[in-house]
Structures are given as C-alpha cells and as structure tokens.
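Missing here: one protein chain of the complex. Every other protein chain is in place.
In this document, chain identifiers A, B and C correspond to the written order of the chains, with residue numbering beginning at 1 in each.
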Amino acid sequence: MEHTSLLERILRGIALTLVVIFFMFPIVWIFMMSFQTNETILRIPPQLVFKPTLANYTALITGKLTTAAGTLDIAFMRNLWNSVFLSVTSVAVALLLGVPAAYAFARHKFRGSEDIAFTLLSFRFAPALLVLLPLTLYFQKLGLANTYIGLIWVYQLICLPLILWIVRGYFEDIPADIEYAYRIAGHSWFATFRKIALPLAGPGIAAAGLLAFIFAWNNFVFALVLASADKQPVTVGALAFITSSGIQYGQISAAIVLSITPTLALALYAQRYLVEGLSLGAVKG
Amino acid sequence: MASLELRNVVKRYKSQTVLDNLSLTVADGETLVLFGPSGAGKTVLLRLVAGVIDPDEGKIFIGGEDMTDLDAEFRGVGMAFQNFALFPHMTAFDNIATPLEASRSSQSAIKAGVQNVAKLLKIGHVLSHKPRALSNGQKQRTALARALVGSPPVLLLDDPLRNVDAKLRFEMRLELPRLLADRGATVVYVTQDYKEAMALGDRIAVMSQGVIKQLGTPEQIYREPANIEIARLFGDPTINLLDVKPSRDAKGIYVGLSNVQVHLTGAYDATVGRDCVIGLRPEALSFVDESTPAAIPVTVEAETPLNEKIVTLVRTVRGREILVSRPAGTPGQSEGRAHIAVDGKSALLFDRASGDRIGSKNVINLRSGEAA
Amino acid sequence: MHEKEKDLIDAFLRGQVDRRGLIKGLGAMGLAASTAGTLLNLGQTRALAADFDWQAHKGKTIKLLLNKHPYADAMIANLENFKKLTGMEVVYDVFPEDVYFDKVTAALSASSPEYDAFMTGAYMTWTYGPAGWITDLNEWIKNPTKTNVNYAWDDFLPGVRKSCAWNGQPGGVLGSDDAKQWCIPWGFEQNNITYNKGMFDKVGVSVPGNMDEMVATAAKLTKDVGGGVYGIGVRGSRSWATIHPGFLSAYANFDQKDLNVSADGKLSAAMNTAESKAFHKQWVQMIQESGPKDWSTYTWYQVGTDLGAGASAMIFDADILGYFMNGGDNKMAGKLAFSAFKANPAAKAPTPNIWIWSLSMSNFSKDKDATWYFMQWASGPEHALFGATKMDFVNPVRQSVWKDEMFREKLNKSYPGYVEMFDVSAPGASIKFTPQPLFFDLTTEWAATLQKMVAKEVPVDEGLDMLATSVDGQLKEAGLG
Partner (left out) sequence: MTAATMQRNRPSGFRISKRVLPYVLSLPALLVCIGILIPFFTSVVYSFQRYRLSQPWARQFNWGDNYISFFTDPRFWNTLEISLLYAGITVLLELLLGLGIAMLLQKRSTLNNFISIMLLMPLMTAPALAALMWKLMTNPGFGVLSYLASLIGLHDFRWASSPSTALFTVVLVDIWVYTPFIMILLLAGLRSLPTQPFEAAALDGVPRSFVFFRITLPMLTPYILTATLFRLLDSIQQFDIIYAMTQGGPGDTLTVFQVEAYLNFFQSTNVGRSAALMIILWAITYFLSNIFIKNWLRLRERARGQA
C-alpha cells in the first residue's frame, strides 16, 4: 500500500466520494426534509434553503398530527416500540435456536445434516406470501393471531436462516482441534461450546445478529397481515402519514430518521464486530 | 498409569478406509512412536484413543478398561497437537490450566501446577501472553505444558515438533525423552522424522495406508526392516537398493555386483533365481584397495558432508549409483576411480515383487493384524 | 346541569333554536363554547335514549377495523357519546389507506372473529358478500325491535343507498328488490372538477363544459401557466382506483358501460365500442398533452397534493379531495373552486360515478346485535350531523344533513361553489360499474391498458380490442361469460 501512486490515490478518493454521494444523498435529503413542512418540501424547483422546524418530530413524539383535516392521533412511538420489541426478541430467539443448530451443522456431520440445513435455509426463500396467507388461518385457530408470540415466530422466517448460515460458517472456521483440545482437557461438550466455540465465533454471531435485526426491522408484510394496529411496527406505521389531506412528507422523513436511529446506533456500537466480525479470519490470525 | 490397547479397530471416511483392522498394545509407561508418511492414519489413531472421533469397529482399552463409548473428557489422556491448537482467546496460563480446571482443582493448586510445568518447559515468563504474542517455540511448549499439566496416565503427542524450527527441534529431541521418562506416562508419539522416532521410541510402529507395517524397537526397525519401504524410510543417507538375482556357488548364496560376487549370509536359500532387491546401508560400504577380495570398481561422482558423516556418490561400471558413507575424518576418496567393499553380513535382501524382506520375522500380517 | 340550559339544548334538538342561537344562548349563561359542545352532546345522548332501549347490550365490547380517514376521525371524536348512550365499549384498529384493504382481506379470508364491523367501499362488498364474509343488513334495518324508529332509513340519498345493495347475481342491478344490503353508506365522493381559480384567470380560460373543452383547456393551461404547472390531474396507477373516478364518470356520461349483461345473465366486455374508442382517444390525448409527467404512478394523494401545492391547475377527481386541498396548510388553501362536469355535450346532466365509504358487519362477529347497535348509531342522523358540522364529514349521505342550514353555510363560506356543484351532480350520481366478482381483475387490467396507451405502446383501438378479448376470456374462465 505504501507505493501507491499519487494518481491512484486521487482516483480512489474520487471514486469513494462518488460512492458516498450516491448512497448518502437520499439519506441527507430525507434528513433535511424531516425539518421542513410540506409547504417548503413541495416547492418547484426544490430548494436547499429553508427555515428548519421541529414540528414533525414534535408531532411524532406527542402523537398529534395536525393536518388540513384536523388533528389526528398517531401511534408512531408505539410503532417504534413494537419494532424494537419485535426485532430484539425475534433476533434473540433466532440466536437461541439458530446458534446451537449452526454449531451442530458445522461440527457434527450427521445423517441428513446437509438436507436439514438446506431445508432450514430454503425457508428464507419461500415467498413470504406463500406461507403467510394460510398461516393467517392457522394462527386464527391456534389463537396466535394478533399476538407478539405469533409474530416472533413468523419473524424466525427472516432471522433464523440468516443466522444459521452465517454463524455456521464461523463455527466451521474454528479449527476442530481447538475444541478437541478442550474436550481432551476434560471438559464436556457444553463447556466447550460455551467457553471455546461461542467466544471464538462471537464476532460473527454479533454481525449475523445485527444483519438479522436489520431485516426484521425492515419487515413490512408479516405484521401487517397478522397483527392488529397496536402491534404494528414503524414500517406500517409510517404509512399513516399518507392522509386524506395529502402525504405528510416531512413527517414520513422524520419517521424514517427516527426509525433508522436505533439500528444505526446499534451498528455503530457493534461496528468492530460488523466489519471485523464478518471476516471469518478471527481465529486464523 | 495405564496401558493402552486397540483391538481390531476400523475407521472409514466415506468409502476410504483410514484404519484397517488395526490392533496395537502399548505397555504401561512405554513410549511408542507412530511413524509413517502423512495419510498413514497416525493422527486418526491418536484421535481415536483420545476419544474425539469414534471407531467404526473395534474397541479401545485404557488401563484395561473399555473406553470405546466414552467421551474424550472421561478418558484421562493428555494430548499435544501438531498445530498446537491453543485457545486463541486465553492467555498461556489459562491455556495450560484448562485440564486442572476440568478436574475442579483449587485455585492455588491450579496456580502451583501451571507454574511447575511452565518452569519445567521454560515458559514461566510468557504465561500472561495470549498465543498470538508467542513465538512458535513458546506455543509448542505451551501446548506441551497443557498436555502434561494434569499428569495424565496416557500422553498423546501428535508430531509436536513438526512446526518448530530446526534448532528448537534438536533441543526438544534431547529434552523430551527425559521429560517423558520423568512422567512415567504411557506415551504415543507421532512423527514423520525417523531420527525423532529412533531417539524417542521404546518401540516404533511403522504405519502406512492404515495398517502397521512393522512394530519393533528402533534397533529392530533399522536392522531388520520389514520391507523396502521401511528400509528406505529409516536411514540417512537412504539405503542403496539394487536389483539382483541371487545365485549359488560352492561358498553359498551370492549376488553379482559389477561382476563381483558378493556372498550373503543367512538363510537365503530359497531366493536362488528369484528377482530380488538387495539393500545396502551406505555405512555398510567402505572404500578399499583394489587388491581387496571382492572389491568393486567405481567412479566417484560427488562427495558431501552430512552431519558427522561424509557421503560419497559413486557409480559402478554398469552405471548404477551407490551412496557410501563414512565417519568424518576417516580416509576415503573424493574423486577419480576407486574400489568399494560390501559387508555381506549386513546386506538385506527383498523380494522384488512384494517388497517384503526375505526372511523377515517381524512382518505384520496385513489381514490378521498379528505379528507374523 | 341547570334547568334553563337543559331547556335551551332540548329546544335546539327539537329544531326550535339554530346552532348559533344555542351557542349564543349558552354563552349568555356564562358557558364557554367548548363546554356548550359537551352539553350539547349530553343533550343528544338523552334525546336518543328517549325512544329506544339503547342499553340492551350494556357491558359488551365490539371491535372495529377502520381506515385512516376523516370519517373515522369524526366517529372517534364522537365515540364517547355512544359509550355513554349504550354502556358498551368500543375498541378499534386504524390502518393507513395504503394497506387498509389488504388488511381487511387478510382478516376476513382467515375468518377472523376479531373485528365486528369495518369500513369498506361498495365495490369491495362484491367480493366480500359472495365470499360469505359479511352480513345482509336488511335483517336489522327492517326489524323495529332492533332499530330505532328515528334511524330514518329513508333519509339516506336513494342512489347512494341502492349502490350499497346487490342481489349477488353477477351483473345484477344495484338496489333491486331482491338485493341484500351489504353495507350502510357513511360518506361518499362524486367526481367533479376542482380548479385553481387564479391560474384559470391568469390564462383566461373558463371551466370546461364538456370533454372537448376539457382537453383544450388543460392543454392551454399546461402551455401558458408556466412554472412547470400542468393542466389536469387524474389518477393513473395500475389499479382499479384509476378507473373509478373521473375516467368512469366521463365514460358513463357517453352512455358507455364496462360490461354487457345478456338476458340469461351472461357477462361480456363492452369497452370496445366505437364511442368508447373515441372517448379513450380523447382521454389518452389529454393525459399525454396535459397530464402529470409521472401520471402512471398517480394515486389520489398525488393528484391531491399537486393541486394543493399549485403544481396542477385542475383535477377531475373526487370532490372531497378538492375540499381537503382547499384547507389546512396547503399552499393553495382557499384558492380553489369547484364545478360539476358533464363530459358528453349531448348529455342532460353529469353522471358521476361514486365512491362510498360504508360500514359492513363481519359475518364472523360474535355478537351481531350489539354490532348493529354501533352501526346504526354511527350511521344515524345525529352522528351524521355532528360529523358534518363539527368535523370534516363530507359528503354526508343523509338528505337531512344537506338540508341543514348550518352545514350548507359552513360549506358556502369556505368552499364557494361546492354546494351548487353537489346539487347539480347528485341526481345522476351512482355506481356505474356492473357488480360482479371479477371487478378488480377487470379494472386493474383496464388501468394497465390505459397506461400502455398513454405510453404509446399500443394504439387505442387495438388496446381496447385486446382488453375486451382478455376480459371475455377471464369471464368465461370464471363461469360468468
């Protein structure tokens, strides 16, 4: 890396700048819109200069949305809480179920293991609609419709295969000898799992968990179909700003900003896990 | 302390048989070296004993007790791995302490135990380091310390010197026998280095393709190799192998080398007229005067010192290349024409078709697994 | 409450004192207007309770599924009165309109007993009814023991009421004698013109009187207003919603139909007539020349937003959309005007197709009698008046509300021309679609065909022939053709 030419460094810089602009511009634009009212957002042509207002955030946090058609009650904070609760719990359950399973697939080549692993993965790729609609019927019969438990179960469709397959790779990358050494030293398989496999695959588990969290957070259709309004996540909740008196772009923007914030905070906190953790070389180094 | 026995053990991976009906007994306190090329099944055998993999057939006894179905943690063995297999997230101290923790020793006992073995292996100063910060030699000693610390009755050492530099290997080769003897443990030691095998083993088991080809003391293996392959593996420089067809004359059985008749001793009667290979250790050859009876004329091609020996490559009049070795400082010839003599008594004769040594008493029967 | 105040309120409720008089009178008694409102509500509750056993289902709870809409807001604002009146508890889920109908379909197709009643449009009952998801409400409406005499079923605008009744036969006439009342109308929308008066004046055009004029006016507006403003806003997304507002209203004005119904009840496509083709050509030309550039993604809220923000000069869409755009913090609030629209120069009057927000009762409801109590209250005259005068409950479906002076005055003050527009188009207003189970298949494909025509992927004539063929095929496949 030392002997890269100046030209190359400049080109790299330009390329990186373009990338950052492309991916960040809409985010910045959304951020700016979140401090504007529809009046300034809907100007022709669009303008950069505006008088910022906190009205959108106030409306979201207090739950009172003022529109042409009067003051509406919105449950955005409730939606936000639902998103947090559903995503966190789903990922936690998926980790609880998926990590041991991933370990089993990685360490024990047992009869049918590849088939079972593949079946588990294939659920990730069953079109959501395919299972969702009959599932509604069954949930009704089981009394799981409109319960957090039912939702968390269905969210496993999103989280579990992702965790299973990413974490499995990490476990496989831990040299088996390291675990054998611990077993031979006199420890049970469970102690070995806990003291050796888990810590060594830890960064990978954290990273897979974060990705699963993002996908769970972004889900839209599961909660919509299976739960009543008080259990809806932000993705559905944000649509409430499409009202009969027009789309409240400012509030949607604020809602997006607020809905990104928890995930972003988590990602920043888990930064070194996310980038380093996904690199499977944790053990090799 | 405990003896170790494998009885008719078979291990397969998919369609490949890695260990084929193998039986082996290691006496209490004995050091057995498993020697053989990679892929011979040595490591698999160790792991079967350790209990981290299961045999498809057969039984494993430690101290006379059937351990076949017992998990690794209950077998009471210590093991050092070729690639060390240190726990990367623990300090050297914690690494070494793991067997003691498993036996629920007290904190002070653990501390004393670790420090004791660390002192013995001269790694007391790096106990607080993580493996990443250790040199290869330190890693190797840490791994060894971890295997030794609990004073296990059975020690399994999987080529522990493979991944360390030559200097350290040399040092350890000197240290290890004393260390192992002090422990009094039953040791199974895997290596691909014949010198290591010779230096460490009470007995050596030569393995190839999942079977034990020969089992014996280092002396036996060297003097009476079961077949050409083993003869070639033991000895540096390697043994000279020449195609011959023994004949008989009045003096007995002889083979012709460059028109010279070299008479053999021993019961080689049955070999007359058969296609054979003669094995001549380089040190069994010596430079002699032209006048010496049965002196073979050769041309010296090259000469090189090897350890405390001098190895000379010579060519016979028929164009066959032969290595001759002599202790450094003894007279020899470094160029031109010369004559060599063969010590017929130490010559080994192998059947060319099977590669087995003729008259071998130590060949393991391939099928039954019993010593013939 | 003091007797004097009680008397005054009762007088108001009997119609002897008008609302302003009431507020003034109460004000004179030292009550703030808001308190007066509360008292009024209490008075209403007592008045309703006078003649009917509202407490029959006391203690029961029902659950509603509501769309995020001013109608729902108006109902929620008045809900305390219902609870007091009946002693019942009402809970509800509100979903945004973008996903509302999908939520309804999901809940009903799973036979969910969760919701007792829900908001719907009349078109949707053509699916829900035959599917067995909703109940024929005649059973309750016509039963005097279950329905308050003051409910005044005849008070509903007849065209609207009939549009919510269907006998379940594909192609059957709406509101026929054997029809089932699948839903109770709540509020409805006629499709007319809302326009930006300032822009019209600036360019010097007047409100178009027929289709030809609309095409020309829209083109002139697009050309002359400037600043990127386009002439006419209509919907264009790939959905039934593109067909039912302005488009079908104008189409029906030319006496064109979506489907033919033969004597033996078989259905066949009717949109490839010569008149239809001529009309489609005009419509497509109008969008190409003066519609929004990204017309094919336009739903009602883009149509509305553009008008409110001054990006379009007029819309041919739901009148209440224009109503909402003329208020609030919209840039064009107070600058919009309304006009009824008769597309066919030869027609006598406008024939707007209508959208009706209504209430349906779920067949999976565990207590239908109790649910009906809520439905008759929510669609009753008192709540209609409350919604219309105090909230944005336009357009009410009860004739008595349209006769209410305070309501007319409120509209006339802030929404000039709105009442006249309503009066002109109301007689011809009804659902112009043929009721049948493939309604959404047909209209979605129709919208997609329009998109192809506007994008010049297919000529109008050919596109309509293809559409007709495809529709006939689907009708046959479903056993309807």
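Quick notes on this one:
Note that in this section contacts are C-beta pairs under 8 Å (C-beta built on N, C-alpha and C of every residue); 3 or more make two chains touch, one makes a residue touch a chain.
As the structure is a computational prediction, the values presented were derived from the model and not from experiment.
Residue C:Phe101 is the one among C:Tyr71, C:Phe101, C:Trp300 or C:Phe386 that touches the chain not shown. Annotation for chain C: contacts to the undisplayed chain at residues 101-102, 105-106, 109, 126-127, 130-132, 228, 236-240, 292-297, 302, 306, 309, 311, 437-438, 440-441, 444, 447-449, 451-452, 454-455, 457, 478-479.
Against the chain not displayed here, chain A makes contact via residues 1, 12, 15-16, 19-20, 22-24, 26-27, 29-30, 41-46, 97-98, 100-101, 103-105, 107-108, 110, 113-114, 116, 118-135, 137-138, 153-154, 156-157, 160, 162, 164-166, 169, 172, 186, 189, 207, 211, 214, 217-221, 234-235, 238-239, 247, 249, 252-253, 255-256, 259-260, 263-264, 267-268, 271-272, 274-282, 284.
Assume only the chains that are shown with their structure count from here on.
Taken as a contact graph, the chains are arranged in an open line, each linked only to its neighbours along the path. Chain-level centrality, scored on Cα centres against the all-protein Cα centre, points to A. Per-chain CA centroids place chain B at a distance of 94 Å from chain C.
A straight line joining the Cα centres of chain A and chain C is 39 Å long.
Counting partner chains per residue, chain A has no residue touching two or more of them.
Shared interface positions of chain B, i.e. residues touching 2 or more other chains, are not present. Per the touch definition, chain B reaches chain A in the complex via residues 47, 50-52, 71-73, 75, 77-79, 81, 83, 85-89, 98-99, 101-103, 132, 146, 150. Interface residues of chain C, counted against chain A in their complex, comprise 68-70, 73, 76, 92-99, 102-103, 106, 109-112, 114, 227-228, 301-302, 304-305, 308-309, 311, 320-321, 324-325, 327-331, 333, 391-392.
By the touch criterion stated above, chain A contacts chain B in their complex at residues 175-178, 180-189, 191, 196, 199-200, 283, 285.
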